[in-house]
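One protein chain omitted, others in place.
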Amino acid sequence: MKKMMSVILASALAVGLLTGCGGDTKKDDAKSNVIKIGVFLPLTGDNAAGGELELRGIKLANKLHPEVLGKKVELVIADNKSDKAEAASVAARLIERDKVKVLLGSYGSSLSMAAGNIVKNSKVPAIGTSCTNPQVTANNDFYFRACFIDPFQGTVMANYAFKNGARKVAIIQEVSNDYAVGLAKFFKDAFIKLAGPDSIIEVANYQTGDKDFSAILTNIKAMHPDAIFAPGNFTESALLIKQARQLGIKAPFLGGDTWETQEFINVGGADVEGVAFSTAFDREKATTAEAKKFLDEYVKEYKGEPSALSALAYDAYLIAIDGIKRANSTDSVKIRDAIATTKDMEGVTGKTTLDKNGDPIKGAVIKTVRDGKFKYIDFVDVK
Amino acid sequence: MKNKRDLILSAILLIVLFGASWFANSELDSYIRRIVNLCLIYAIIGLSMNVTNGFAGQFSLGQAGFMAIGAYTVGIFTVPVELRANVFYAVPMNPFIADIQMPVWLALIVGGLLAALVAFLIGTPVLRLRGDYLAIATLGFSEIIRICITNASSFTNGALGIKDIPPLNDVRYIFVVTAITFVFIAALINSSYGRAFKAIREDEIAAEAMGINLYKHKCLAFMISAFFAGIGGGLYGTLLGTVDPKNFLFTLTYNFLLIIVLGGMGSITGSMLGAIIVTAGLEYLRIFDEPLKLFGTMIPLFRPGFRMVMFSALLMACVLFWRHGIMGTREITWSKLIAFCKNPIGFFKRKGAAQ
Partner (left out) sequence: MEFFQGFLNMSGASFAQHMVNGVSLGSLYALIAIGYTMVYGILLMINFAHGDIVMMACYFAYFGITIFHVPWYFTFIGVIVATALLGAIIERMAYRPLRDAPKNSVLISAIGASFLLENLANYLFSGRPMSFPDIPLFSQNIAIGSIKIQAISMVIPVVTIISLLVLLHIVNHTKTGMAMRAVSKDYEIARVMGINIDNVISMTFIIGSALAAIGAIMWGIRYPGITPYLGVMPGLKCFIAAVIGGIGNIKGAVLGGFILGLGEILIVAFFPDLSGYRDAFAFIVLIIILFYRPTGILGERTTEKV
């Protein structure tokens, strides 16, 4: 009996699952007064914190701009589990099954790159929210983004360090994180140009998930750097900075936009006071009318200060809507062409113009941590 | 007589399935094709794991590492030369390999051979261990491989990963590779080597007493397993179009463990069934991750992460209550199928005593 049951069960399951996967196949363009925008973000896994913040931004944008071309905009949200294979799968499903016209996402450049081929082949435009790796849009006419790219970010931080008197800098990079490695390289190149070939005194590596940095920090302490550039995920960075302060390292820490999450302050505590990092948005630099709307709604809805991630995601949505409006059509290729010519679109993070690679030409904000909160210090515009 | 009949029937089946894959390639949308391809790739790797774990009884957890070798070989050598400088933007590509470009099929084979070579080097010290120790040692090597890939930036681009791998979403191609894998391994298992593996699995000491060279056979099983895992990894790389070290954490190996436990450790058809169920399940069970409304009320359990909880619970349930999986060590053979067709009910009844 058991054997028969198992064989029948197995074959039934196999046939059923393979042909019937993704049950909701039938509802598509039948209703022509709805236009679908796909959202693929990491809602679980390592990058869940960032994905969650971005989802807030997109949902808020959808609430404040629910229609375009007389049609209602429907968000189809999918979780890519911070995993590349999932990202590719999910992007394919959103495009093929749910027939989205534009794709938004993702947090995490490697996840965006995994979807790169799919959007290219299906000719559906995608707008990255906070993925800063230049590779996402390079060689891909269908991928755009709302945020600045790492070469710019690295240069901004290098300039900031130099401006504030640093001449010898140590780099501690999360070598298993593509974002950190890319950012470290651009910082290094820019800083060497400013301060000479010996100005980067050490490049130390650690892996994602590492907890103990005492060895590399003790080594660096002996070299007396003026500043330490430590791009990496916020958990590891917070621990790193804590241990540095415990060892008596007083040099200021510099980082990138991944530090702007509440968890960074929670884990880092008093030790992360005074660090500086680059990011895309701050209330003090929020000059556009859209930004004011965003700020008010965000505080009302989520009761807290918005992070740059939410602001960028909001802008990604706006770029999509703006593109659809200017294309005056629901054809993905026409929408893509319209998005490519985005110029001076008013968004939360400023007026957005996309260059020939699909990257926005916009400046960066430098922030610090003071009294347990993120505070604005400076704004660096792109030359 | 029977063998010839079986051979002809198998050949016909393969041709029919190939035709099905041709149909699938042109008719189905790319999302479903992706799932089917992933399923076939998982079947290849699951079967490769079954060779060591199921047939030879050597508990190895190193598949992720061998997959990584295969995937990276394909990645490094198939990206068009013009695009490489762009991909390797942080640390330039090592000049020795920067200009070598291979077609995909060649890169696959080279990847498989490289994985087999690494398996040989690893196997020498590690295969003399038993059970738990072997598991941890192979796990360790899988991690070492991944760490080396993360750090060897001039070869592998480190954490940045390799992008712009020419994509392969062609069901026919992957089906052919899967078919070759299955046929090869089926032939292996039915040969004297296969019997030696099973003898080693059942009782090592007795097998050695019977004159079987333990080291040689274990090593062979390990190398063949690595070879096909490498090929599977290479196909995985082309399916995704990009690879990076984070893809190949040892937790990836758990997927294949589930496949072989579910399908039956020691059954070739079991690996296929297991792969189908796990791959389709991973996709189909996505509904667990979204909030579910039944009769107007929100069921509180369904939120992101639930799917994986279900999956691990499935693995536990399998090993606790259903240790032999679906097929155990049995196979679906032509003789059984024909007997089934002749007398469907009696087919199951007559095995009553042996249940």
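Going in written order, the chains are labelled A and B, and every chain counts its residues from 1.
Please note the rule applied: a residue touches a chain if its C-beta (ideal position, glycine included) is under 8 Å from a C-beta of that chain, and two chains touch if they have at least 3 such contacts.
Bear in mind that the values here come from a model prediction, so they are computed numbers and not experimental data.
Trainee: Write down which of B:L9, B:L129, B:L285 or B:I332 is the residue touching the left-out chain.
Mentor: Answering carefully, the residue with contact to the hidden chain is B:L129.
Trainee: With the full complex in mind, choose from A:N121, A:N159 or A:Q207 the residue touching the hidden chain.
Mentor: Reading the full complex, the residue touching the unseen chain is A:Q207.
Trainee: Tell me which residue among A:S199, A:T235, A:T258 or A:T279 touches the hidden chain in the full complex.
Mentor: A:T235
Trainee: In the complete complex, which positions of chain B touch the hidden chain?
Mentor: 53, 57, 59, 125-126, 129, 131-133, 135-137, 139-141, 143-144, 147-148, 150-151, 205, 251, 254, 257, 261, 265, 303-306, 308-309, 311-313, 315-316, 319-320, 323
Trainee: Touching residues of chain A against the unshown chain: what are they?
Mentor: 44-46, 48-49, 52, 82, 175-176, 202, 204-207, 209-212, 214-216, 218-219, 221-222, 234-236, 238-239, 242, 246-248, 263, 266-267, 269
Keep in mind that, in the parts below, only the chains that are shown with their structure count from here on.
Trainee: Chain A touches which residues of chain B in the complex?
Mentor: Touch residues, chain B against chain A: 29-32, 34-36, 38-39, 83, 86-87, 89-91, 147, 150-151, 153, 158-161, 163-164, 167, 236, 239-242, 244-247, 273, 276-277, 280-281, 283-284, 286-287, 289, 304-305, 308, 326-327, 348, 351, 355.
Trainee: Taking the complex as given, what residues does chain A use to touch chain B?
Mentor: It comes out as residues 1-4, 6-7, 9-10, 13-14, 17-18, 20-23, 43-44, 48, 79, 81, 83-85, 88-89, 92-93, 95-97, 110, 113-114, 116-118, 121-122, 133-135, 138-139, 174-178, 180-182, 185, 205, 207-208.
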